[in-house]
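The complex appears here without one of its protein chains, the remainder shown in place.
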Amino acid sequence: MRPAQVCLSRWGWRHAGRAAWATSGVSLRIEPGERVLLLGASGAGKSTLLHALAGVLGSSDEGEEAGSLTVDGVRPRPGSCGLVMQDPDAQTILERVGDDVAFGLENLAVPRDEIWPRVRTALADVGLALPLDHSTERLSGGQRQRLALAGALAMRPGLLLLDEPTANLDPVGVEEVRDAVGRLVADRSTTLVVVEHRIATWLPIVDRVVVLAAGGGVVADGAPDEVFSVHGAELAALGAWVPGIGHGLVPRVPPTSAGPILSARDLTIGYEAERPVRTVAALDLPTGMSTTFTGANGSGKTTLALTLAGLLPPLSGHVEASPAMSPPGLRPRGDARTDPAQWRSKELLTRLGTVFQDPEHQFVASTVADEIAIGLRALRRPAPEISRRVAELLEQLHLTRLAKANPFTLSGGEKRRLSVGTVLATSPDVMFLDEPTFGQDRRTWVDLVRLVTAQLEAGTTVVSVTHDSDYLDLLGEHRVHLEAAS
Amino acid sequence: MSVSNQAPRTALDRVNPVTRIAAAIIVSLPLLVTLDWVSGATMSAIVVVTALALGFRPVFIARRVWPVLVFAPLAGVSMALYGKPGGSVHVDWFLIHVTDNSLRLALAVMLRVLALGAPTILLFTGIDPTDLADGLAQVWRLPARFVLGALAGFRLVSRFVDDWRSLALARRARGLGDTGAVRRWASMAFAMLVIAIRRGSKLATAMEARGFGTAERTWARESSVGPADLALVLACVAAVSVALVAAVSAGTFWAVWS
Partner (left out) sequence: MASPSQATRTYGWRVVDIVVTSVLGVATGIIFLGWNFVGGAGFDTLDKVTPGLGGLAVGIWLIGGVLGGLIIRKPGAALAVELIAASVSAALGSQWGITTLYSGLAQGLGAELIFLVFAYRRWGLVPAALAGAGAAVGEWILELFIPGNIAKSVAFNVIYLVSMVISGAVLAGGVGWALTKALAASGALSRFAAGREARADV
């Protein structure tokens, strides 16, 4: 396989129906075998550029092109470059591992007797030692991304394009994918272009950094050290994790706790009785402190959080909330009801708030402002109070200018902030966060950590499920590690 | 989504999935020309006997067929109440006329529902979607773009269950879990559609990036038809002919256009 040469000359693209150009005036030349890291503010058109190089931007009815863009001197045809994108779930095409990798080869009209040997080689190259009829449904995120890589690789592309391939992966998955790519490009038989904001991961592999400007054009282009020493601070402000520029936050001094606000005893958790996820003998969540749940994939961290948050009933055992927090008993002068699974949905709003791993699962309204107001309306707060609280939160979350936008149209970071905002609106005593910093760039990361710290200062108890070691350093005041469930 | 994991191994596995669809069409269409109880009863009997002979276990057959049995009487009731009148009248009220003829037609409809439902439920169990797609494109020569594109969209289903569960839990967390089940269902269905369409759009880009949809393609898995397929088709033709002939010779054949 011959590495490809990429040439852009004042290139730009405008999506159909939009007034602004996604990207414009980009001139760039990439020599065969080079490995480039592509950076820029979100909205600077990095994904658009990669999609154009892969030949999948769409025909003339989807937009307008300016300038020229060529790969090996010709306009890119779909299937000539390998493209791996961010979402592991949306790149698996067929049910069985072998069939999925063979898909690209079928499209290229490779004869059947050549297909399967190439499939096996590609799987071996990315380190996926699985039988060819293994189900693709049961693969982890890191495995799926490597499967997508194998699918691209089997086609022997001269140019490999990676669009935030590790953004949705846990640390183990990130390493797996990075190592696999590293092995592939080591012999310089493929040109590589990577878009990522987690720079340190890819630094060992790339030898050139290109930065796109939001308005158009290339702002910086050169060896990593050069570019970071000149533009490092600017890039960090835009959201990239530049090596050497940290987040600048320090952990707070945790208070002494007054006792547990939620406890679990002899708990078996899961979604169905026939398939329990794990058991927890005893667990106490200290009031006013930040607790973190860590553990490998499949250890049941999310399931545990959802059970403690009163959303998922335990399969056996019980969860007990402190009487001070619990709603009053149903009969007059009855005991406070301390089992969160029995609480009504509205009672949860002011006591146990949950921010889900995928913000879109929580969206129920058609504008951002309404989304924040929903909980308050369910509690029947008076309208002036609702408007005031909504305006306050929009300000705090930097979402004021998006108040009328549809929640589904927000960017990843904005959706995450909105989902946290919807929980904050009703001021719960305990806040559960499922992977809050997953896939977020530096700016959103800092915003979120500051938000959580502010809540802690105000006395809220916070429980986070996380893989993120920086987050743990700052907010791991009480750490619970879940060993893999047997 | 692999339905094949739950199905028992039977002689039908040797047959190409597209032949099973052809078989289902063959045993259903001709029955539609007549509305009588003999053809329905004969076909149902043939189906049960053949299923047992091919290796389906009785428990499995019963489990697959009981929904049809539950529904059949409902179809019959409507025909009994509103069917074409004839013979002695039993109930006559406003638009309802229960007569000998309508009762006869009601019995015929019930048996026909059974005759139409039972074989096709059994023929469709255990089909692997990827194998079916291969068959549709290679054997029936439907355009590969459409068949494989449809298969890819079809596969996104298995994610739906997890997403649906999450959507439900999230609504409980947002204070919306107590009342308004219909509105809650509607908001979940909407969110589900948004997520599904978005994921489908991304999947389409991934497929295009692997060269899908442009030129001629080859097939990594071969799909072919052989003697077993021919045998199934002939058997189905025979079965439906026997049912119709039985109706004619019993004198109960009643063309629907009469």
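To keep things simple, chains are lettered A and B as they appear, and every chain counts its residues starting from 1.
Just so we're on the same page, a contact is a pair of C-beta atoms (placed from the backbone, for glycine too) under 8 Å apart; a residue touches a chain by one contact, two chains touch by 3 or more.
Since the model is a prediction, treat every value here as computed from it, not as a measurement.
*Asks:* Looking at A:366, A:387, A:400 or A:469, which residue reaches the missing chain?
*Replies:* Considering all chains, including the one not shown, the answer is A:366.
*Asks:* Per the definition of touch given earlier, which of B:169, B:207 or B:243 contacts the omitted chain?
*Replies:* B:207
*Asks:* Among B:11, B:32 or B:215, which residue is in contact with the omitted chain in the full complex?
*Replies:* B:32
*Asks:* Based on the whole complex, identify which of A:18, A:75 or A:481 touches the chain you can't see.
*Replies:* A:18
*Asks:* Touching residues of chain A against the unshown chain: what are they?
*Replies:* Output for chain A: 14-20, 58-64, 366, 406, 408-409.
*Asks:* Pick out the residues on chain B that sit against the missing chain.
*Replies:* Touch set of chain B with respect to the missing chain: 3, 24-25, 28, 32, 35, 64, 67-68, 70-71, 74-75, 77-79, 81-85, 95-97, 105, 108-109, 112-113, 116-121, 123-125, 127, 145-146, 149-154, 156-157, 160, 189-190, 192-194, 196-201, 203-205, 207-208, 212-213, 256-257.
Simple rule for what comes next: only the chains that are shown with their structure count from here on.
*Asks:* Whole-Å distance, chain A centre to chain B centre, using C-alpha means?
*Replies:* 40
*Asks:* In the complex of these two chains, what residues of chain A are touching chain B?
*Replies:* On the chain A side, the touching residues are 51, 54-56, 77-83, 85, 87, 89-96, 98-99, 102-112, 115-116, 119, 135, 137, 148, 151-152, 155, 271, 306, 309, 311-312, 344-346, 348-349, 352-354, 356, 358, 360-364, 374-375, 378-379, 408, 422, 426.
*Asks:* Quick check: in the complex, which residue numbers of chain B touch chain A?
*Replies:* My answer: residues 1-2, 128-130, 151-152, 155, 158-159, 163, 165-167, 169-178, 187, 191, 194-195, 199, 202-203, 205-222.
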